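Note that this complex is displayed minus one protein chain, with the remaining chains in position.
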Amino acid sequence: MSVGLEVSHLRVVFDEYVAVDDVSFRVAPGESFGIVGESGSGKSTILRAICGLNPIGAGRVALVGEGTLPLPGSKPFRRLVQMVFQDPYGSLHPRQTVDRILAEPLAIHGIGDAERRIERALDEVGLGTGFRFRYPHQLSGGQRQRVAIARALILEPQILLLDEPTSALDASVQAEVLNLMEDLRRRRHLTFVMVSHDLAVVTHMCERLMVMAGGRAVETLAADELSSGRVMSEYTRTLMEASAGFRRQAAG
Amino acid sequence: MRSSSVSWHDWLMSDRPASRRQASLGRAYAGWRTFARNRLAMAGLLTILALVVVAALADVIAPHSPYEGSLSTTRLLPPSWTFPFGTDDQGRDILSRIIHGSRITLFIVVLVAILAAPIGLLVGTVAGYAGGYVDAALMRVTDIFLAFPRLILALAFVAALGPGIENAVIAIAITSWPPYARIARAETLTIRRTDYIAAVKLAGASPFRIVLRHIMPLCVSSVIVRVTLDMAGIILTAAGLGFLGLGAQPPMPEWGALIANGRNYVLDQWWVAAAPGAAIFIVSLAFNLLGDGLRDALDPRADK
Partner (left out) sequence: MRNAPVGPLLDVDDLRIAFPNREGAYVEAVRGVSFQLGRERLGVVGESGSGKSQTGRAILGLTPPQGRVTARRLAFDGIDLLTCPERQRRDLRGGRIGMVLQDPQFSLNPVMTIGEQIVETLQAHERVSNREARERALAMLAAVQIDRPERVYRLHPHQVSGGMGQRAMIAMMLVADPDLLIADEPTSALDVTVQLQVLKILDRLVSERGMGLIFISHDLRLVSSFCDRILVMYAGRVVEEIPSGRLNEAQHPYTRGLLDCLPRLGESRHPLPVLQRDPAWAR
């Protein structure tokens, strides 16, 4: 069953610095939700706060769906919510093989049948058996990111948090990984919360999105509203124009 | 014969390992090849291996008994074919004493490494990962141990526990672990903030599991390098204790004690002190070279 997410009045403070200030949003079960902003906007901090990597100063994070749902930070919560990190070169343990990296979450939760699950996970992300015992330094950026996705999915979560999953990849590899993620989402009925600075990627992958700046939510709108330029905030418009790219001044 | 050795190499260097064993052996093999390219490091390694062999076969190799000597006939003889390093003031063959003394040296060095390194590693990783009060408390304890000059503190322990080689080992180990704790802590502070540790936390791992199975393996190589480089200092400290009569007791042929013995005769019968001194020098140098080579080979940046 799909599970959604509700974030209410979230506030995250590091020492004196307010990284996230009173942010609220709701992600329906099975929906793909994007969070866009530039560096320092607090978008990655929100994701890390949701899964408990950053302490929450105020506000609430709760799962939405049928039945009793685990609370954030508990072990059952970990099985439902997983994350794919931005930097493929930093998200895999340098001294562990792909096999060990994938086996670890299973071992932690005492899930048996590891062999079959690992092979299936690799298969799902398009990596053959030859990759199973390689070390991360023997993999390309795109391959590492696939392993990271396989790791996130091996516990069969319902919600996937994606922190700029393709920013560090080459253009041609980006498209493959984006397609892979879309495909997985469709097959497993996952809920996505995706953070990016790239408007094109977010509008491609997400149905609704929230624009952030300086720790605050500037605007929440549907992806096709953004695509067609029906935005309300000046900041969003500036972002859109900047994303359109550089226009060279006429010579003279 | 030739074709099977080629296939071993290919199997180990394969880009598509088919099992955990192949992957970790392949990795070890690649590290070995990097190490082996360093001539000086290999020289150090071979010297240490020679030391191990000499210590193991001391009974067989030594030409004479290290404990028996004749005061009337063989006292303080200069180096000759029968006694390659000469004899000491009790008529004992110095070469045989050095050969048997290598066992003691090895014993001390290995025991100190086995005791001090794990303590340092554990204290450092726990302090680095836990942070806060635990970190502060552990680091203050480390600082206290670091503040004492090693030989003085070892002296104090030996004086309290009584002279003898086991107590010397304990004393040296107690004063050796703080630098390893510092190194392990520094590495842990960096590792702690990485995404792969965050990922394992997200998978629900307990702090124990994270420190033991994910952080410690990454700190081990730095600590190993440091331990190897420290071995020279450990040998010298043990020799110092022996020199002062607080380590190995006579008639044990510990190298420091041998030098102490030769101190009285250094002007006319220089060989009594020079030979064990040279032995200490060579072994310390070998450990230093080995440690340098290990550091280059185990450098994590080489993995990228």
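Letters A and B name the chains as they come in the text, with residue numbers starting at 1 for each one.
Criterion: a contact is a pair of C-beta atoms (placed from the backbone, for glycine too) under 8 Å apart; a residue touches a chain by one contact, two chains touch by 3 or more.
On a predicted model such as this, the values are computed, not experimentally measured, just so you know.
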Where chain A meets the left-out chain, the residues are 38-39, 141, 170-176, 178-179, 182-183, 197, 199-201, 203-205, 226-228, 238-240, 242-249, 251
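In this section, only the chains that are shown with their structure count from here on.
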Between chain A and chain B, centroid-to-centroid distance (C-alpha), Å: 47
Touch list for chain A against partner chain B, complex: 48, 51-53, 75, 78-79, 82-83, 85-87, 89-95, 97, 99-100, 104-105, 108-109, 130-131, 133-135, 137-138, 148, 151, 155
Which positions of chain B touch chain A when the two form their complex? 15-20, 22-24, 27, 194-196, 198-205, 209, 214, 217-218, 300, 303-304
